[in-house]
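With one protein chain removed, the remaining protein chains of the complex are shown where they sit.
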Amino acid sequence: MSITIRNNTPLRGIVPPMVTPLNSDGSLDVNSTKKLIEHLISGGVHGIFILGTTGEFSGLSYRTRKEMIINTCDIVAGRIPVLVGITDVSLEESVELADYSYKAGAYAVVVAPPFYMNIDQQEMYSYFNQLADSISLPMFLYNMPSHTKLTIELDTVVRLSSHQRIIGLKDSSAHAVYFQSLCHAFNDQEEFALMVGPEEMMAETVLMRGYGGVCGGANLFPQLYVALYEAAVNRDFDTIKELQAIVMEISKGIYQLGGYKSSYMKGLKTALSFMGLAQAQFAPPLYPFSALEVEELKKIYNQITAKLTILEVQQ
Amino acid sequence: MSITIRNNTPLRGIVPPMVTPLNSDGSLDVNSTKKLIEHLISGGVHGIFILGTTGEFSGLSYRTRKEMIINTCDIVAGRIPVLVGITDVSLEESVELADYSYKAGAYAVVVAPPFYMNIDQQEMYSYFNQLADSISLPMFLYNMPSHTKLTIELDTVVRLSSHQRIIGLKDSSAHAVYFQSLCHAFNDQEEFALMVGPEEMMAETVLMRGYGGVCGGANLFPQLYVALYEAAVNRDFDTIKELQAIVMEISKGIYQLGGYKSSYMKGLKTALSFMGLAQAQFAPPLYPFSALEVEELKKIYNQITAKLTILEVQQ
Amino acid sequence: MSITIRNNTPLRGIVPPMVTPLNSDGSLDVNSTKKLIEHLISGGVHGIFILGTTGEFSGLSYRTRKEMIINTCDIVAGRIPVLVGITDVSLEESVELADYSYKAGAYAVVVAPPFYMNIDQQEMYSYFNQLADSISLPMFLYNMPSHTKLTIELDTVVRLSSHQRIIGLKDSSAHAVYFQSLCHAFNDQEEFALMVGPEEMMAETVLMRGYGGVCGGANLFPQLYVALYEAAVNRDFDTIKELQAIVMEISKGIYQLGGYKSSYMKGLKTALSFMGLAQAQFAPPLYPFSALEVEELKKIYNQITAKLTILEVQQ
Partner (left out) sequence: MSITIRNNTPLRGIVPPMVTPLNSDGSLDVNSTKKLIEHLISGGVHGIFILGTTGEFSGLSYRTRKEMIINTCDIVAGRIPVLVGITDVSLEESVELADYSYKAGAYAVVVAPPFYMNIDQQEMYSYFNQLADSISLPMFLYNMPSHTKLTIELDTVVRLSSHQRIIGLKDSSAHAVYFQSLCHAFNDQEEFALMVGPEEMMAETVLMRGYGGVCGGANLFPQLYVALYEAAVNRDFDTIKELQAIVMEISKGIYQLGGYKSSYMKGLKTALSFMGLAQAQFAPPLYPFSALEVEELKKIYNQITAKLTILEVQQ
């Protein structure tokens, strides 16, 4: 079932960080998982990234993580690449998840730095290197300072890129200078994929040199983000302007409701529940919106879908 | 095997955050574990706290964590209370470790906030509450902002203290105002234990109202910290002055060598290797000192033990 | 008018960080300044520190800062030492304020690191050294990381202490390990004064080795903090317990009202207005409490003064 992907054909496009549909008892909602995956594939996404921050990996048990891996790989069945987040604080557990992903037929793993111990860049380098040596799948680095409180500094990325199994980086820092520095450093190494996390900056990075985005909103509206990506690739500025405006409305309306630190996750998953693609069930420490907040979100969601209809973006 | 402890007899004294002795292949070094535990008990400590930050819990697999729990409980065999760190990012996994600890005969569990997702105090409150509802052992809160990047604010501690299973807090913030605020808030609730993490401030908190300390250096020299604790309880200022000076030399000489963010862990475990109580083996992302650094540490270690001999502190 | 103070008699005791009484037009309220200074001196304080953070130095024009310096020195008239905050982002302006303070008869100046540029310890060292070379008065270092976002690291303090004009440090970090490390490092240099900022930890530092505190609450109740300081010096634990409880009530009730980042300044100055010792007027960017908040503060203030009356602490 494993997909053979040449290193010299780096990943490009929209790779949604898929949410993990859950039942009220915390177990995987397999039915929604199927529906959501079909929604994403029919929306034209270029890959799926499971068990990232948006996938609430940290709140899930290992059992549930494995169920998510095997179910996703089975449902996708090789149609698009599946990337699996194996970020952990224990290298041993990350390796175990990587092995499991390999056997399940995943395309690559994605790893942020171990996020409990305070470490320096040399320790981070050694860690990633040792991990890459211990697994069979290609590996993406995952820069996520807002959650790990650690930055994979440019020099460390460059050093790690010489490891044949490390094939790219997903940057969720939102730091435009950092991303431009990456683009400059890898100017002559097109095979090293540089994906960006925050969907609000996806278009501009693709215009400059980026490979695409790991856009949370693509769970909801995959075609919107795919169309924006293509507009950026084609330098179609009228379309960029039109679609970027909707992306920013999603960012403002759906990801910030209530002003919680967890508003992004709450807004995204609750909006998915409106589409019947997930229940509004979260892994602790996250909890659902109040009924009032759900109602408010519904209004915003309706306004956005109305605009998408006018733009003839399939939802 | 389980010890019955009345809620109205709170834990007091020196409860070392025990290091986890490891073999070079990352497995638990059971032999050293035995020796270290006997060293601690014969040094007079009032409890043992395993799988905390000093116990490198985050770098260990669940298998190794469980081996540490069962071995420690078996070796201690009820002689002193065993506290088990069950901090995790997944509530489900924490509950699993708590159940295992309960069956193994532990005295209590210790839990820091889930340290990946950015959450607010209400989410933290709900998390701890839900966790306390799901386990059978008494539970200590663990405030560790340098690692979790989250503070359990005073109001949250007060609210949580009404849960019958939450019996105290270990504060590793080193923030003297925070700790005094806790002491003031719990002035009328003597049964709620307030232990302090950084050994450099243990004596002063015990002088004021604190219950004791979770002193990393007590792995090396349990009698030193027990004697300092007793001096503070007895307000014996000559002894406090004498012993505090040694504690500060350990802090400066052993915990800061090399200037790494991980110098504390490296220094502590390497010094233990000089005593034959652990190998200088670490869980990733930590790695051993260089040979030169080990040599330098040895000199400092020898100076400190010479002073302890003069003071007639057993090592 | 200048007081001759031997370097070998370091400052000890309670040195309130005096608020700067202002009129509604932002000018110095000289009348309140007189009343407040007499209140402090009659309360037994061991010195006065003007133009610190509590003195709102940062919000004042240089003209007003100079008026505060000359008025304070004139009113105090040598009865107790006057310390002047000359913290600035421009070394040249700090030197100018130091010269002015010298001519006005101040005892010493107090300086935090320049707080705009991001600098390393070597730049900080050079800065303090150059400043100390350029002035005539003795100088205290002022560690205030919550506001300057810079820490004067232990090694930097030690290096700077060899400058004959640098005679001590005020630490407002609230970091107990940092303060204990200073105490240990200067164990053999009694002439280097180590004062602590947060009043909540004053007693415990004096018990250990500290020299006293720069307690904001001493603006309100100087006798309370002087009595607590003396109790700590005399190791009178019954009195410490009694007075520390009131100090913590002030901390909780007066400094946190409204939950603003500026609640400390608002609460302190508003409470002083109840005593007729200052108007509730602030330098921008701070603004007065609402009428409702003032009312609420008044209740808390009355409860505290009632307790002080019972304890026979003069207000």
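Each chain carries a letter (A, B and C) given by its place in the written order, and its residues are counted from 1.
Following the convention adopted for this analysis, a contact is a pair of C-beta atoms (placed from the backbone, for glycine too) under 8 Å apart; a residue touches a chain by one contact, two chains touch by 3 or more.
Everything numeric in this text was worked out from a predicted model, so none of it was measured.
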> Out of all the chains shown, which come into contact with the hidden one?
Replying inline: A, C
>> One chain isn't shown here. Among A:T20, A:S161 or A:Q244, which residue touches it?
In response: A:Q244
> Which is it among C:L60, C:A132, C:L182 or C:L228 that touches the chain not included here?
Replying inline: C:L60
>> Among A:V30, A:I70 or A:A174, exactly one should touch the missing chain; which is it?
In response: A:A174
> Which residue among A:D99, A:D120, A:E204 or A:E296 touches the omitted chain?
Replying inline: A:E204
>> From the list C:I41, C:L286 or C:I300, pick the residue that touches the absent chain.
In response: C:L286
> Which residues does chain C use to touch the chain missing from this display?
Replying inline: 26, 53, 58-62, 64, 89-93, 96, 113-120, 123-124, 126-127, 130, 146-149, 260-262, 265, 283-287
>> On chain A, where is the contact patch with the chain that was removed from view?
In response: 174-181, 183-184, 187, 198, 200-201, 203-205, 207-208, 235, 237, 240, 244-245, 248-249, 251-252
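By our rule, only the chains that are shown with their structure count from here on.
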>> Quick check of your reading of the touch definition: is the inter-chain graph here a line, ring, star, complete or other?
In response: line
> Which one of the chains is closest to the middle, using the mean of its C-alpha atoms?
Replying inline: B
> chain C and chain B are one sequence twice: same or different residues at the contact, by the over-half rule?
Replying inline: same
> Between chain A and chain C, what is the separation of their C-alpha centroids in Å?
Replying inline: 50
> Using mean CA coordinates as chain centres, what's the chain B-chain C distance in Å?
Replying inline: 35
>> Two or more other chains touching the same residue: where does that happen in chain B?
In response: none
